[in-house]
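Other chains of the complex are left out, but the ones given are in their true place.
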């Protein structure tokens, strides 16, 4: 049976002195294995991951597993409580506009860490030991970085991202659970872990370059990319087995326990491929598609109006098909030209709808829809 | 064929000097008949009425009708453009908190209008002439009221409500098209027009007292209630044929042209009962329920958490059935008591869900759900 620990981590002191806390669950399996770090809702309105964490807790309570799983639901409480009306304004710091998933730090690069010296010193270790040493190094660097930048205080976003990044420093697998606005299920995966990504059985995967752009997954895999590159320059090859994913679990501002059970099964299917669990979950799934990030395209509204979505998340479309229709009655000048007040916007290339705006009333230049263009079927 | 006129009415001068305008369509039928005033989106996120106006325009283009129809889509442009992120903050003035549908004026009462003198002077007129005279009087009183209150300027809400109320002063039938948050179709009807209300064939009707509480429908029917009461005191009876409704067309921040065609047919079915059109639309409809406003009840969240809705708009429930479930993982202290982090809230009485919050992430005390309790089936 799993060991269960619960820790509260103070993350923000509010105006009135009350505290916001992270709640961290640590489950330890009955045999050695990797450390899996799962967090959800770094964007405050992206909530389905919490329902998935609940399903994973149920699974790990009843089933044997290898290694350690740490899980942080509502990993950005400020973002989840920051509401205007019924809307959660949880995507970015509302003072600065900084995206809560873009302030992680490329720690090896930022601290000018001398990887050659590190390898020189540790190259005789086996891969497991080397990994352990490197993880500790990453953690230490993150602490040093925090000390370096904090003499005048630490910005809210940076603190949150550093706390999470330090918690994930010892992880072999990092799953950052998000959602889109109105969205299908999809995965962000670095190119190098593409073959593993397939095991999530997600219908859609966006392949991102093996590079740092500020997100949690990138911050977690970047140090390992640098390490492997430096090792390989010296002719040393080790398995690229530290992985990090951004997992997009449908639409924001919604939880569904039915869908959460299915989402959890897909994550477990992936963890089975990593030998964390033994029995492979039985999943009925359709075709899987992927494309490089630069084929993930955004449509912007060419005029203001009320938007009716004609193609829906997960739906395929051909070039020239109408994706959405704009209604703008003020353009109506006579009953003869009733059609003047609608405009259908057509797809430029064939593709799959990944997500669309949750809004209907939009002005010119708003993001309306994001699509995979010319996706490749995974075989 | 219908005559079509389009008028732009400046409604707000913006900071930079640009103007927001109302667009008013006036369609005149091929024979005399009542004046029907239709407006939508006084609450900025409640948009389906605009798609319905589009369908009504299509109908009136092709079909003969009696009287005059005026239609104002996006009747509160400031409320529809007032966005934070993708959310439309269109329910109330964001400086004052005043609901955009609660600043209409009870003009007869407000101006201390002498109804007895009015009746004395006009009692020999037939009902049609008396109505015409009274409508002009209402319009004049509204103008006088505006002059009276505006020497130091006019608040944005009051101006909007006065402009709309003046446009509706000559109407026999007023339809104020709204939506709920996530909602079914329902109608607000004053008690006195209950028999007419049935012709909308809406599944749910809330019967409001024949009183003024600041809303458009009330502001439009109040003067007529006062007139009929004063007439009846003198033993004069005329038909109570001026009617006003708040028509709730499903969920906010969404338009659906399929549903709009159905919504338009229901409105036309009602208008057919008023002899505006001749051919009764064929509508397949289910049972109709109504209840007095004081049986329309709100559930508030007893603790913070993530809400999963278990009963949906339009769905019946029995007392004791779970309406929604709250997930709050921070309450989890051990794997043994996994159920500690969910709470199901049960219905106090049997009823029908009318609407629920569009949000999932909510704090204690938020409005979660509104229901009709113990509704009566219309026979």
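By written order: A and B. Residues from 1 in each chain.
Rule of thumb we're sticking to: a contact is a pair of C-beta atoms (placed from the backbone, for glycine too) under 8 Å apart; a residue touches a chain by one contact, two chains touch by 3 or more.
Just so it is clear, the model here is predicted, and its values are computed rather than measured.
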- Task: Give the total number of copies in the whole complex, keeping in mind that only 2 of the identical chains are shown in place.
- Result: 4
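One rule holds for everything that comes next: only the chains that are shown with their structure count from here on.
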- Chain centre separation in whole Å, for chain B relative to chain A (CA means): 42
- Note on the structure: As the complex stands, chain B meets chain A at residues 2, 4, 6, 8, 21, 23, 25, 27, 44-45, 47, 50-51, 53-54, 57-58, 60-61, 73-74, 80-81, 83-89, 91, 181, 253-257, 306-308, 325, 327, 329-330, 332-335, 338, 341-342, 357-363
